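Only a single protein chain was left out; the remaining protein chains are all shown in position.
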Amino acid sequence: MDLIRRLLLLAVLAAALPAAAQEKFIVVASTTSTEQSGLFGHILPAFQNKTGIQVRVVALGTGQALDLARRGDADVVFVHARSAEEKFLAEGHGVKRFAVMYNDFVLIGPKSDPAKVAGGRDILEALRKIKSVAAPFVSRGDKSGTHIAELDLWKLAGIDIAKEKGPWYKDTGQGMGPALNTASAMNAYILADRGTWISFKNRGELGIAVEGDKRLFNQYGVMLVNPDKHPNVKKDLGQAFVDWVISPEGQKAIGEYKIGGEQLFFPNAGTPGA
Amino acid sequence: MKNGAMLPLRLDDVSFAAGGRAIIEGISLEIAAGPSTIILGANGAGKSVLMRLMHGLLAPTSGRVEWSAREHPGAPRKQAMVFQRSVLLRRSAQANVAYALKLAGVGEPQRGVQVREALESVGLAHLAHRPARVLSGGEQQRLALARAWALHPEVLFLDEPTASLDPTATREIETVIRAFDAAGTKIVMATHNLGQARRLGDEIVFLDRGRLVERAPVGEFFSKPQSAQAAAFIKGELPWT
Partner (left out) sequence: MTEALATALALLAALDPKLIEIVLLSLRVSLSAVGIAALLGFPLGAAIAVGRFPGRKTLIVFLNALMGLPPVVVGLLVYLLLSRAGPLGALGILFTPSAMVIAQTVLILPIIAALSRQAIEDAWREYEEQLRSLGANRIGAALTLLWDTRFSLLTTVLAGFGRAAAEVGAVIIVGGNIDGVTRVMTTTIALETSKGDLPLALGLGIILITIIIAVNAAAYMTKELAQRRYG
């Protein structure tokens, strides 16, 4: 009996031991929409082949991703919320921000189009119309880059959404996928990033209502978490990733990623002001 | 009296109450080595509680239970008890006996020898490897006896050991008890069965409603009961049970 117990203990400890620490890896905090778009699945193998570094992506909302890095639990952040990223830098948690790529948001809506916005190119006008007919609208409500972008657009449209929302405005507190599920079930309008929309399979009656407005562009930035503040950060490996992603090779890989023949992300590293 | 002998056992004005009810009241008696003692009485007379007080499973609410030698915790027990329904472990018959010996610190190969002897003494050697819990009621009680006797205790307490058994099994158990008695183990047995008391007992300790009412050698008790309660009890029971 004692022997059996000892063997069990050994087996269990062996199973629970951390994965072989020989593997080089970094933890990159990114957003659910980026991961679900499938971009990482496409570009990371190229990076790993070249450098032997495994990239472990923890996908959360933008706010959570940055908070994760603030606690020192990530080596690199790869998100798309410029103001939040600048704040992160100002707090000293990041080393330097590099523009990487942009994608765009699209306004999704039901085919029945109660607000009559389909085919338009003006997102602000569309939002005003949606509010005026009180058409159901799903918001992510989760501090994500998409959510922040949505709030900024309401503001630009001259609407104080916090004060002026009604039962038609559904604040769900969910990630992009679940929010799209909700919109699909309710036949509601929703602001989504193109990447998640293209891979989203549960469309129901939904389709793209408004796209192409310059204000719908979504800029991505990458930062190495500051090793001075968080000594455990894998400085060299993390920097290797940052360097690669903005290098011509990385940028090419990003541009080559397509779903259904459509390019999702547009590399723009080095663009001033991005 | 052997040096270190547990007997005689003295009960000094022992009382036991539980849940506000007095179950044993003011019992004083001395149990000496030698004759087999039967604790006799009707159901509810307090026999089982008295047995447990003597064995040490219960502490008296007043009075003292005193053995002539102290038992040291961890040392092999010099007194054992067999209950009306014995609890056997989910292992083989011989493993159950071995368990008791292991507790007493008996090591191999001595232990294996004693296990075999104990099983043979109750006629269960052929069932040594059988899982104890699939044995019949009578076989289980015999196994309990083997387990209790394996350490050759000075005193063997038996609390109505055949009350749940059929007549054949009862007779088998009584044969074993008689053998242990002949081998020198002090037998203290509780029963409400007059026939069994007569068959196995040398002396009778008669309890009625928690009190010790009469004590006499077996012949005298049945032919000339001194107390009214004893007389009524003897008459009330059918003589062939």
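As written, the chain order gives the labels A and B, with residue 1 at the start of each chain.
The definition used in the following text is that contacts are C-beta pairs under 8 Å (C-beta built on N, C-alpha and C of every residue); 3 or more make two chains touch, one makes a residue touch a chain.
Being a predicted model, the structure only gives us computed values, none of them experimental.
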| note | Where A:94, A:110, A:145 or A:175 are the choices, the one touching the absent chain is A:175
| remark: Missing-chain contact among A:83, A:132, A:232 or A:271 belongs to A:232
| message | Tell me which stretches of subunit B touch the chain missing from the display. | response | 52, 55, 57, 73-74, 76-77, 80-81, 83, 86-87, 89-91, 99-100, 103-104, 131-134, 147
| said: On subunit A, where is the contact patch with the chain that was removed from view? | reply: 1, 5, 8-9, 11-12, 15-19, 27, 32, 36, 40-41, 56-59, 71-73, 174-178, 180-181, 184, 196, 199-203, 230, 232
